[in-house]
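Only one protein chain is missing; all other protein chains are in place.
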Amino acid sequence: MAEAAFNTAPGPFGTTEWRVPGEFEEASVLCYLHPMKITREQVRHVAALARLELSPQEEERIAGELEAILGYVDKLNELDVTNVAPTSHVFDVGAAFREDEVRNEPAVDELLENAPDRWQGFFRVPKIIE
Amino acid sequence: MNVDPSSLTLAGAALRLSAREFTASELLEACLRRIADTEPRLHAFLTVSEAEARRQAATADERFARGEALSALDGIPIALKDVFLTRGVRTTAASRILENFVPPYDGTAVARLRSRGAVLIGKTNCDEFAMGSSTENSAYGPSFNPWDWSRVPGGSSGGSAVAVAAGQCLAALGTDTGGSIRLPAAYCGIVGFKPTYGRVSRYGIVAYASSLDQVGPFTRDVRDAAILLEALAGHDPRDATSAPVETPGYESLLDRGLDAIRIGVPREYFHEGMQPEVESSVREAIALLESLGASVEIVSLPHAGYAIATYYLIATAEASSNLARYDGIRYGRRAGGAATLVDTYRQSRDQGFGPEVKRRILLGTYALSAGYYDAYYGKAQKARTLVRKDFEDALARCDLLVAPTAPTTAFHLGEKLEDPLSMYLSDVLTISVNLAGLPAVSVPCGVDACGLPIGLQLIGKPFGEATLLSAAYAYERSTHWHEGRPPAAPRSAA
Partner (left out) sequence: MTFEPVIGLEVHAQLLTRSKLFCACSAEFGAPPNAHTCPVCMAFPGVLPVLNRRAVEFAIRAGLATGSTIAPVSRFARKNYFYPDLPKAYQISMYDAPICLGGEVRFTVDGAERRVRLVRIHLEEDAGKNIHDAHADASLVDLNRAGVPLLEIVSEPELRSPAEAAAYLRALRETLQYLEVCDGNMEEGSLRCDANISIRPTGSDRLGTRAEIKNMNSFRAVERALEHEITRQIEVVSGGGTVVQETRLWDADREVTRSMRSKEFAHDYRYFPEPDLPPLPVSPEWVEEVHRSLPELPADRRARFERDIGLPAYDAEVLTARRDVADYFEAAFARLRNAKALSNWVMESVLRIVREKKLDEQLRIRDWPVTPESLAELVELIENATISGKIAKTVFEEMVATGKSPRAIVADRGLVQVTDEGAISAAVDRVLAAHADKVSEYRAGKDKLFGFFVGQVMRVMAGKANPQVVNELLKKALS
């Protein structure tokens, strides 16, 4: 392959209106707030989604930082992207497959050595109540 | 035999090793001594694998004694940014969350070096999870620019750049997601090469932004970069995004010269706010390229101004997903005493991640979240197409583009830490290249009044590494910048 041609990914992606039957998504708190102003509440919500724990001071600070950054990235709104396809992959490298064969490597013991908490071969976590 | 690693290139050392002028063990010891001397000042390394490296060097010597060198890399001490998984050797990604993580496997790039006899001397410092432009975001403290200890070496692959610039080893590997090889190479006065996306396997590097990350070498000169690229490049069945293309013999193609090479100079890359010496050095370099046979024309990358915004939405979104696996359950740091599962997640991650990582995870999560996808991530993906098209158009008329690597030389430690956004803006000249997946290299092209190195960036067509290398080589052979070495006692804080 000599210098490759560029590939644009076919089709738009990410119409958030579309749902698979059975997928329930709680409406995000963020939906109804002005995107430019980032409140601590929004930061808390996003932090929960990302399983990060922030102190109140961190929340405050990050709200300001995110607001500045999002304010900056808002310049993308200057662009007219109506007929532009999104890029998910820069080049078309063709399909990549694996044949359906079993291989066992590396040794499972070595893999499990890094686990902070194991019990009889399982990973152990605080009790989940369902 | 007194070997001075800072005077050796990889290619030069390979010749001398074959000629038995010195042994691999002697070469290694010289590097280890240099590390011992300079590390207190430079902090390039997080782990120095002394014992392991000595074993490797000894084995290399056995091969040399039999006249059976495995490759040009045999016996050569090479350092690895601490995002490369090395079996049996602690790999931290410069984060607390992987403080004691010892990988059970070698990544592909590492395995390729190993199988060619390279001596893996240690793991270098970087910005935590490769997120940063200065190596100040390392959880283990920054690295220091060997040209001026009060300044940053650039990032995120700062430690690797320092190690090579300071002569602690003969070459190093880094990763480049938004400029993380090229920027430190420019700030440290060495060669830093980012291959086309998909040219080198990503299997076994701690993922930051999956659609942008690439592995590449830091070297003293362009020939060394060609040698390393030959060793690293190639399709990997373990990486579905690696390109099924042949790896040319890059070293043998270096001499093609600049005749009939058309060079484009993007007008958007020369703007206000650029350090005057950077601009003048780069313009001189362009003039030199012209005198060597290239034709030069001005081109335009109209969407250059949107690249940073585009990058910081895409990269952080992918990163927020890639870093979700760090939860302390299967490996890595686990917060003690967490009563519930949710607490386990939140506390382990809170304790384990530094502020810049948290910031990017939050930004990325936000960009993907319900109601915001279209406005942020979705839009950025489309903007990315526009950025790529700019390059496609420009490179339809030119073989290469030329620009500075960074708008300034190395800045002072602490200078940009207060304002994350200003830190992000130092990537302005490198970041578009990752969005377009193109290969690019930074080579030294001058120093400023403070003696700080200036980098010249060459950008090539997709999978056009050979042309990029031969152009860079032609430039290098006509100049002496690559021979520069940091002063023995650099100036400290003013």
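Assorted remarks:
Labels for the chains are A and B, by order of writing; each one numbers its residues from 1.
By definition in this document, a contact is a pair of C-beta atoms (placed from the backbone, for glycine too) under 8 Å apart; a residue touches a chain by one contact, two chains touch by 3 or more.
On a predicted model such as this, the values are computed, not experimentally measured, just so you know.
Only one residue in the set B:16, B:114, B:256 or B:330 touches the chain that does not appear here, and it is B:330.
The chain not shown here is touched by just one of B:345, B:424 or B:475, and that residue is B:345. Taking the complete complex into account, A:111 is the one of A:68, A:81 or A:111 that touches the chain left out. Touch with the hidden chain on the side of subunit A covers residues 9-11, 13-15, 18, 20-26, 28, 48-49, 51, 88-89, 92-106, 108, 111-112, 119-130. Against the chain not shown here, subunit B presents residues 83, 85, 91, 93, 98, 101, 103-105, 107, 202-207, 210-211, 237-241, 317-318, 321, 324-325, 327, 329-331, 341-342, 345, 365, 368-370, 373, 377.
The rule is simple: only the chains that are shown with their structure count from here on.
In terms of their C-alpha centroids, the spacing between subunit A and subunit B amounts to 25 Å.
Only residues 101-102, 104-105, 196-198, 211, 237, 240-246, 303, 305-306, 308-310, 312-313, 320, 324, 327-334, 338-347, 349-350, 353, 355, 358-359, 361-363, 365-366, 369-386, 388-389, 392, 420-421, 424, 436-437, 461-464 of subunit B touch subunit A when the two sit together in their complex.
Looking at the complex, you find that subunit A touches subunit B at residues 1-6, 8-9, 13-16, 25, 27-28, 30-31, 35, 42-43, 46-47, 49-54, 58, 62, 65-66, 68-70, 72-79, 81, 84-91, 93-94, 96, 98, 106-107, 110-111, 113-117, 123, 125-128.
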